[in-house]
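The other protein chains are all here in position, but one chain of the complex has been omitted.
For clarity, chains are labelled A, B and C in written order, and residue numbers in each chain start from 1.
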């Protein structure tokens, strides 16, 4: 039995070596420190869900490896339904937390991609990556590990390849290959959910040629591995996480800079070490499923915005019926990114290794929408919510508690049938979702929309479409 | 063996009683008359496809009733894949014809809806509609019938129900129930593909109560049934269909007004006659699959626009690379309506009778996009194509042939590597697609987008979303 | 007194040599021939307006040259108000006719541009173009001439300059300079309002270098000048103009191909003949005022669509209140292109010669909106109007008159409080406006939106904006 409770999960994090920093301070316990406890709480809700009768079917599954009941985010995705469930799980996680739980997402996708690619590499080179991965997967399933995924390198000068960078640490690479493992060094950045993760799954961030083969590295490391320093990025309004009161919710997201300083990774955790020819496949498999499913993330967050907006209408003393058109438009936006993604999954196909990968042209089409529609959804949430959402234009918790004028404020802030505090809490939630610490970064996360457009263009059979036009127009030339 | 050739199909149309009119004239042979031969040609290409090695898998299928190979558009759709294939077939038909082949669409959907609803009605009322339908389906499969589908009534005053209309003929209803059949009367309007159809499948156009039970009628009639007068609507630039030359393509679409004048329909062709309680199900099953799949129609037409635009760029003496962003945006639009639809199908479920119906909220979301995105696609096609597309601003075929000045015109119209005639043909195609007779009417066809928004609103679980927001905001009130 | 009546205007057209063709046929009287009489009627309404107490102030003005009351479209525009009145006149002309009256637009702009540029040229080269133009203007004011304006050349291969074209006639140029005038040859195409014009004002269509100096030609010719053959382009649904009945309105637009076959233009009508250095100024002055004012054209047409949509809602048996949001969005679109244009005019400045020219960056910004917003306005008009507008899906006039089934049709087509005929007429108007012969071609007319974007980019002071950002960010580097 490989289902883990929230408590066991939190214990596993407490046991780790402190190597996460923020504002120049070393965080000794990520589960209680204000900078990280919210993302841990968010992830913990994913474990709770395994024990919730309404959600357990979505949050657990039968292991393809052992037949045991496991957390779904530890499992392989071999059928179309598995990937659709990935999508639905993401949407539900946003319902539970309001923001991104990166530790239940990128690592999961990464292990599936590697399942396929290790198979391909082994076939060509006679390596044994697939078996190594399988062994790690068995462990991960058994322990219910949360695995963050790290693709994005710091990159440095965008006009140069990794090997030509003036600052070599701008990209993670193999410094040395030993008998028993590899030494890696460099920076992976903007990595979600690291503070809440047990493991970090590392993939190359681009398709490389031979000159860059040292950058063709895939492996998995414990979050607290020797030589790894983690610096959490500061995010919008993140100082509120250090305050008491209700100016910020109890859930959260983190994005980390990972500084690898000659880290030793033993062979059994290495799944690619120089086989640059397969880096392209990693990128294309990864992005297909990632971009199909990320539509569910923004849909889930949009659902919460929709709920917050409707609630705010009432809290402002109005009926949400007045905003029926706007709320429906929010729903249309949410269902669009969700269903374009599901469509991409349904149009996908099974890799020889058994993994289901989504259709690229529609998956990348989804990225275009993920990078635009949520902005309209946010705008509508702010429009319905009013000025108190648009800029969070409300007195702080401390002011509302002030002995001298707090009551005056609370008095005049009451508008609808709910209390002033409820109105403020809801406005702060909407602020947090639309321009606060809850903004997840889905536009650039997993690659920019311009890159997606290039894929759409590449997969559009232009000459074939010209041919249709020619035939219908009766052009014989 | 139930696969029919183009020739056999055309013969079947020639054998029918002339009852189709346009411009006040009775059309004696729909397969040769300029007003109707183009839509017949369009449908005929659907038969050709059954014999095309690249397309036969899409255009034929194994009958669930007999196990025989049949035209796909005659078959039941019991699996998710069947409905996805419906969607793909529509996109392909647009590739082959540039416009709507309604006879391969609405009737097909209607028979599947009736398969489910007749089952429901029979269960409650002990009727035998399902068996009747099955018998007709066996015939239709065997003969390879093209069946148009007629839902939309003339309606009359939108503020009144059918039974209260000052003009009763504004809606089709049962005038009399006889032992051996029913007498129907009233107008169904804007019906696509009638001129190219063997049969017309009739469904009620709304959800009715007892007072309107006579309007709860579903049946199927031969297109040339006694008492039925068909008047084809005039469409943009349709007079060109009467001209010689290349100002209009050889394919086409028709939309008809059906005037039923006390038409007798024998019992074996009647599948609902007063069971008003089930009219709501007809509408919701029909619209779910119709709106999921119509995204493929506009995608397919958009593909042809994309091809025409790229070709025009070249014909104008430019590289299509210059318009790369715009072409990609056209592709994004096309893939969006296609994949939202496929997503809706994948999120659907199987009816107890075996038919697969799409998920309503995402299917209706698709209708919103179908009613907007193609307008941007058309705009982009016109922007790339230039003024010769925007208003078709080119001399007519007759002027290009003129002895006196035709050569001057052709001379100065040559711009890129192709001939002036090719450039003109391509511009005329783009004009036809964007503001000519090729415009299919997908915004209102099968119901208006405002109706779709009402369904999206109804299926959005607002209180549930509010609850998510409340929990994340820590609101206990 | 230089105000002309409709009758006198029509007489002036009747007197001209027939040189206009359509469908291979020479049109002997443009004022009565079905292909051209509608655009003549449109322009005639501009003369009626001079005698309409509500409109006379807008449609007439005091000549800067003589102090006489003249038709506004004959006058110079020296003050900001003059150009705003140009804009308002255009919007009003659409209110009166529903479409473009090109003869009251491009020539008017052209003469003002030449007023400025002839001044510049004369200063540098000691020519006497300005005096020549003044003399022609006095005549034009006195006669109340309608002057079409012709810029766009056929162009040929877009990758080559005029002088390098394989087909020299693709661009109009000076073939020979004589003592008493010039010989010109080549094709100007897509020219609006020619059939309704007395004169045609010719400008170069690009900014040319010395190698192309023969293409630097500006002059004005009578429409019926010897050697000029005019072929009217065929437009959407234009065959309806040859039918009886109400399937098309009584007003209209034409777009012509002008084939100059060694036409002699006497010196007094030549205002530029080789001074290529000033072609750039012609383009930039012309486009600034044209693109500022074209926003009023699409606004005016949008107003008519708004009216038609509201009327159709009623004719369909609904209240227009249901569509309040959509109608308001149409109004927002209309007011946007109108007011961006007025803003551009207000931000403009006076040329040393006295002419007021609009601000380029905002004028060209307007072109971007003119090329997009009307598509949304049309979509909304079709959405409100219903399927009978979207594809004009209605029986033809001939069918509605048919003895056998005409009454049945009219009976079931009545929906609201108005008659079926009124409903049909209104739907045909909306069809004509959105995808019929009334579509004016404002996206490419006067240059494509991509060209406008290049101007916006050129006038955006990027380094200055970067500097603001640097200072606020405290960047000293």
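The definition used in the following text is that a contact is a pair of C-beta atoms (placed from the backbone, for glycine too) under 8 Å apart; a residue touches a chain by one contact, two chains touch by 3 or more.
Keep in mind it's a predicted model, so treat the numbers as computed, not measured.
Peer 1: Based on the whole assembly, the unshown chain contacts which displayed chains?
Peer 2: Output: missing chain touches A, C.
Peer 1: Touching the absent chain in the whole complex: find that residue among A:222, A:280, A:354 or A:441.
Peer 2: A:441
Peer 1: Which of these, A:44, A:413 or A:469, touches the one chain of the complex that we don't see?
Peer 2: A:413
Peer 1: Pick out which of A:224, A:247 or A:320 touches the chain that's been left out of the picture.
Peer 2: A:247
Peer 1: Taking the entire complex into account, which one of A:79, A:134, A:155 or A:277 touches the absent chain?
Peer 2: Of the listed residues, the one touching the omitted chain is A:155.
Peer 1: Which residues does chain C use to touch the chain missing from this display?
Peer 2: 80, 84, 95-98, 246, 249-251, 303-304, 306-308, 310-311, 320, 324-325, 327-328, 331-332, 335-336, 338-347, 359, 361-362, 365-366, 368-369, 418-419, 422, 425-426, 428-429, 453, 456-457, 460, 462, 464-475, 477
Peer 1: Using the touch rule from the top, list residues of chain A that touch the missing partner.
Peer 2: Against the left-out chain, chain A lists 21-24, 152, 154-160, 167, 169-170, 186-187, 189-190, 229, 231-240, 243, 247, 255, 257, 259, 261, 316-318, 371-372, 375-376, 378-379, 382-383, 386-388, 390-396, 398-399, 401-402, 404-405, 408-409, 411-416, 431, 434-436, 439-441, 443-445, 448-450.
Just so it is clear, only the chains that are shown with their structure count from here on.
Peer 1: If every chain is reduced to the average of its C-alpha atoms, which one ends up farthest from chain C?
Peer 2: Looking at centroid distances, A is the chain farthest away.
Peer 1: With touch defined as above, tell me whether chain A and chain B contact each other through largely the same residue numbers, more than half shared, or through different ones.
Peer 2: Same-residue interface.
Peer 1: Quick one: report the Å distance separating chain A from chain C, using the average Cα coordinate of each chain.
Peer 2: 53
Peer 1: Could you give the separation in Å between the centres of chain B and chain C, each centre being the mean of its C-alpha atoms?
Peer 2: 38
Peer 1: Would you give the residues of chain C that are in contact with at least 2 other chains, written as numbers and ranges?
Peer 2: If we look for residues of chain C contacting two or more partner chains, we find none.
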